[in-house]
Each structure stands twice: as structure tokens, then as C-alpha cells.
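What follows is a short report on a single structure.
Note that one protein chain of the assembly has been removed; the remaining protein chains are unaltered in position.
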Amino acid sequence: MITASETMDYARPSRRRRRGGFERALFLPAFVFVVAVSFVPFVYALVQSLYRSEFLDLGRFVGFGNYVEFLTDRPGIGKTLVFVAGTLAVTVPLGVLLALLLNEITRGRELMRTILIVPWLLSGVVTGRIWAWVLNGDLGPVAHLLQGVGVRMPNAVTSPVLAMPAVIVAHAWSAYPLVMVLTLAALQTIPKDVLEAARMDGAVGFRRFRFIVFPLIRNTVLVLTVLTSIHAFNHVTLIFVMTGGGPVGTTEVMALRIFMEGFRFYHLGLASAGAVMMFLLNVAFTVGYVRVLRPERA
Amino acid sequence: MSRLKRLGGVLVALMLLLPLTAQAQTTLDFWSFIDPAGDNVRSKTLAHIIDTFEKANPGVKIKTTVIQWDQISAQLLRADKAGAVPDVVMLYSPNMQTNVQAGNLLPLDKYMAAWSEADRKDIIMLSVAKKDGKVYGLPWELRVLGMAYNAKALRERSMSVPATLDELATQAAVFTKEGMIGLAFGFNPADATGSAEWFIPTLSGMGAKVLNDDGTAAFDSPQARRLVQYIYDLVHKYKAVPMDVALSGDEAIQQLAESGRAVFVRTGTHRIAAMREKSKLGNDLQFMPVPSFEKGKRSPALLQGWHAGIPTKAKHPDPAWKFIEHWTSKDIQTYQSQSAGYLPVRESVAKSDAFNSPERMYVRDAIVWAHQDPLNFNWPAKSDYLINVLARMFEQVVTQKMQVADALKWAEVEYNKQVKP
Partner (left out) sequence: MTHRQRPAGLTAWIYAILVAACVFALVPIVWAVSTSLKDIAEATAFPPTWIPRRPTLANYRAVLFSHRYVHYLVNTLLIGAGAVALSVAIAAPAAYAAARGRFAGKDSMLFVLWATIMMPGAAIIVPLYLVTVYVGLYDTYAGLVIVYSAAIVPTLVWLLRGFVQRVSPELEQAAMVDGCGRWGAFWRVTLPLIRPGLIAGAIFGFVTVWNEFLIAFSLTLRDELRPIQVGIYFYVTDVGIEWGRMMAAVIASIVPIVVLYGLLQQRFMEGMTGAIKE
């Protein structure tokens, strides 16, 4: 039986520790469960990466041989950077712009926001299949349009020149809605009186954006930029479905390369080495982002 | 009292017999890439084959697990280590040796010994299913790889069937210039089996080897250089193949033929029926052997086939054999080729009248070609990797990233990396 006075009594250490114990018991299952599924395989990968494995045989111990082999033969780092940079260049400005515009209007805002979010609801497989078809060089509407102005468009997903832009566009198409929605949410938390005060002071239009609005949403935009880049860095599905890494490996980003080595060729040791490196890069990314963000938090 | 005892005795006897009858029911685990419950012609054909087997063998049921065709081999290798293998498995030619050499498959000789000699000779065996004189799988269907062409389009331009590879190139170029796709050849590593199935026999016909006896690559030969240069010329000199088609995979180029936009395409006998129907060309879509560089001489016919094998650790090998026996029997082979257009695996069936009709003539012609100029290619254990390396090499040549000679040398080094650990 717990009396009211006891529940309010934070000063009694024994009670506090027991409260902590109850919550910890509630929390631990989630923690243990998630960590087990996320980190245990990683330990496996660390071990496997030191062996030359095929299928399920551990194979011969090769130390860092797999790492060297991965890095010297099509590591895909350059292509990954291009993909990430390209995605960011489209996704973040587009998402932020649309959020700003949506924030300005009342009529039709709900409808347009609903429409603009739709690309984000679609899976990578669906997006890849649809865009491959839209950019089809023989039968697609884009090709048709270009033919009207006298340009013959080759099939995007088999063109060494167009493949990377094609996957970037498709990925940006599916990624901008999230940036848009979260930026819009941030915009809507800007207190109205701040905006009023700015208007009173004569700050309108672009000045208002630059000096009032942007600083207030900067954190959100920064977080979104980092999240978008991490997501693009790690992304496999869309590229896998659209181009399979081709043609001639022009879209074989690092994440995809690892996946192919593992699941097409079953070079599990090599794939594990790549996986470990990817994980480390992600950690570096995250640490960097926390460092960049923390000063602003004050 | 004694009646009770008798009743008791009967009950005990029944209880002893019951397990015996229960045991008579065996379920065979069958891995297939064709779904017997599907509604297309191949599925229905397989369903009929399973059905007739079950009726002829009461007490045996077949449970089919459907797996993607290009995953079955890898799965079998994995399953073998875990002991979770099926009783009957489908394997395509290039993957047979991988599994034979891994020791996954049961030799079938002891079962075949029960057949008559004539019967044994009647089966068209491929060397990929054999090792050290033992047989590890029987084909349940066969196909000849070659080319198909739009006879109507040729007729309209008073062209005859090209007799050499160069003629093929120039004829195709005429069509490509007009906006069609004269020749649909593609070399995308993601879907490259067909490209290897074209390259290897054509190269062999020129007298060159693909692999040395020790399994290492022998890609860099004068003949290979000529053939790869030909591929380059198709895109850049003759302009018979548009660049993006040259970088497409098997499925994509088959689709070009099916939509009627390609005039010449590399393909196999197993796709002709569907191609005819979808392109609406009917018998105007003809099958042809692959020409060579010399007039009057054709390239060899590559005979490939899906095999049925019994994994070493299978739980019910004897009934599994019965199923394979049923599948490769004369009656079923005749039925199968009629129903779904497969090439039969028995000589006797191949020689029969079944292939005299205008629709099926191409099968007979293909079989004749396969008899006169066969290439029984010994796919190595690392055939998936071989196919991938070759396709990547073609890609580099076609996109002008590498010169022909350099590309072949590169491919040799690349392939040997995996062969010599």
C-alpha cells in the first residue's frame, strides 16, 4: 500500500532506487534486444572479415587481406560521394523550399502537403521500378518529350552517362518529402509573435527569412542534412533495383558493392571487411555530426 | 473371456500394422524454379508431370519449394552444410559442376544400371553432369542456344539469312539506321548468362579455348581478340547495336525481340514459342544457328539443360530416383515437348514425328544442328564468376574504357584471382 506522502517523497533514497529499478526493468528488454540484434552480427562480421570465406566456410586466415582487396579494387567510395552529394543537392533545398512555400499559404495547403508526401510512402523497389520505366529510352515519356526537341535519349539505366543522375533523381524524389515535412513542423513551431515583431520592425520577405526564420530552423535543417546524407550513404535498395550497380559499375556505390559481394558471389569475408569499414565510416559521420551540432544546442 | 482376448489380439495386431501403413506415405522435397501451382504453360506442364507421378506411385507425395532460378545452386551448397537438402533438385548446366565437385550430388549410376543399355544410350547426356565416369544428374529438358530473326523483315528487304558474322552485322546495321534495333546483343553483368552462352560456343568454333585444362583462363587468344573486336565493331563501326542495348541484360534484349523492335536477337529454343506469340510474328520469327566468320560454316550449337539431381544427404533417394525416372521417360518427354516446347532429352523422342509441324520445325532444325556441331562445354565450378568476368570485360570494351587486347588480359587476371586461391 502506497500512501500519497510516500509517492511524493523523493528524498528517501531507498524509494528512489527502487523506482529506478522498476523502470530499468522496463527498459532493459528493449535495450538488450536491440543491441543483440544490431551488434552481435557486427562482432561476427569483424571475425569473418579476417578470413577468406566462401559460402559458409570460414576459410583461410588472411588478416587484413580482405580490407586491402576491397579498398584497391572498386571500393566505390568516389561513386558513393557523388551519390550522396547529388542527393543532398536536390533533396535538402527542395524540401526546405517546399516547406517554406507551404508555410506561406493557407488555401490548398493540406491537399498539396498530402500530395507532396506521397513519394516518400513508396518503397525502394517500387520507386526503382517506376523510375526505370519513366526513364526508359525507347518507350518512356521523358524520351518522348526529348524526342520532340530532337534529342535522342538513351535508356537511362543502361547508359554509363545517365545512370548515376537517374538514381540520384529517383532517390531525391523519394527523400525530399521527409525533409519537407520536418522542416514544415519546425517552421510551425516558430512563435507567431516573433514573426509579428519582425513585421513590425519592417523585416519582410527575404530579409525576414534570412535573419529571423532561418536561424530558428537551422538546427532542424542541419539535422536533416546529416540524416539525409547518412541515409544516402547507406542506401542500397533503389540502386540495386534500378541499375544493379551498372552499367560498367558506374553506380556501384560502396554499400551496393558490399551487398553484391555478399549475396551474389558469397565472398563473405570480403563483404564483411567492407561492412566493417562502412560501419566505421558511419560512426565517424555520427561523431562528426554530434560535434558540429553540440555547440548550437547551447 | 476368450473373445476379449481375441479382440485384444486383433487390436494389438492392428496397432502393429498401422505404423507400417503410415510409413508407406513418403513426401519428397522438390526444389524447383517453376511453380506447379502457376497458371502459365510451364507450370501446368510440371503440375501434370507431378500429378501423373503421384498417381502411379501411391504413397509418395511431392512437396515443391519454389526458389528463384539463379539462387537454387547457391542454396543447395548452403543447405548441404546444414543438412537441410531436398530430395530432388533442379540445376542448370553451368551450376552442375559446382555442386558435383562440392560432393553435393548422389551418383545415379547404380539406379541407371537397372535400365537397358538402349535406354541408357537414349538419354542425351551432357558432360557437365559427369565426373570420373559417373553421372550426377539427368537433364529433364534441353535447349539449344542460337539466334532468332524476323523473317518478314528480311523478306521485305529481299535479304537472305546472313551466312557470316560480318553479313549479320551489315544486315543488322541497315535496320538500326532506320530506327529499329538491328541486332539485340547485351552484356550486362547483372543478367549475363545469355551473353556467355553466345560467346563461348562462337569462340570455340573458331578453334580457341576458353579455359585451360587446369581451369585457369585462356581468354587472350588471337581468335578471342577477333571476336571481341567484332563485338566492339557491332556498336562502333557497323552501328548495328545501339550502345544502351549493348549494355542491357538478357531479359531486356529478349523483351526487345518480343516487342518486335529487334530484327536479330540471340536467344534459345526455349523462348521461341513465347517470342512468336508476343511479337505477333508467328512462324515469321525463325530460329537460326549462329554463323561464324567463314562462309558456309556455322558456329557450334551450345546444348544446355536443366538437370534433376538427388542431393547426397537426401532423405528419400529411392523414391526421388523414381520421380526422375518418370520425368525422363519417353511418354513424359513427349508430353513435355508438346505441351511446353521443351527439347526432349531422349534421342528417340527427338527423332519422332512430333517435330514435323511448321510450328515445331525449328526444334528439329536445332536438334540437327546440335548433332552436327555440338559444343558440350565443361562449365567450371566457378561458372557464375566466369560469366560475370566475361560480361564486365565486354562492358569495358563496348564503352571504350579498355582496348580489346588489354581487356582480355585483364579478364584473365581477374578470373584467375578466384581460381587460384
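List of remarks:
Per-chain numbering from 1; labels A and B assigned in written order.
Definition applied: a contact is a pair of C-beta atoms (placed from the backbone, for glycine too) under 8 Å apart; a residue touches a chain by one contact, two chains touch by 3 or more.
It should be emphasised that the depicted structure is a prediction, and the values quoted were computed from it without experimental measurement.
Of the options B:Thr27, B:Gln71, B:Gln101 or B:Gln400, the residue whose C-beta touches the omitted chain is B:Gln71. Contact with the omitted chain, checked across A:Pro41, A:Gly63, A:Pro215 or A:Gly288, is made by A:Pro41.
Touching residues on chain B toward the chain that is not drawn are 35, 37-43, 65-68, 71, 75, 78, 82, 251-252, 254-255, 258-259, 261, 271, 274-275, 278.
For chain A, the list of residues touching the undisplayed chain reads 1-4, 7-8, 16, 19-24, 26-27, 29-31, 33-42, 44-45, 48, 56, 94, 97-98, 101-102, 104-106, 108, 112, 114-119, 121-126, 129-131, 133-134, 138-141, 144, 147, 173, 177, 181-182, 185-186, 188-189, 192, 195-196, 199, 204, 220, 230, 233-234, 236-237, 241, 254-256, 258-259, 262-263, 268, 271-272, 274-276, 278-279, 282, 286.
To be clear about the criterion, only the chains that are shown with their structure count from here on.
Per-chain Cα centroids separate chain A from chain B by 41 Å. Interface residues of chain B, counted against chain A in their complex, comprise 74, 77-78, 81, 188-191, 242-245, 247-248, 252, 261, 384-385, 388, 392, 395-396, 399, 401, 421. Residue ranges of chain A in contact with chain B, taken from their complex: 52, 55-56, 60, 137-138, 154-155, 158-160, 244-249, 264-266.
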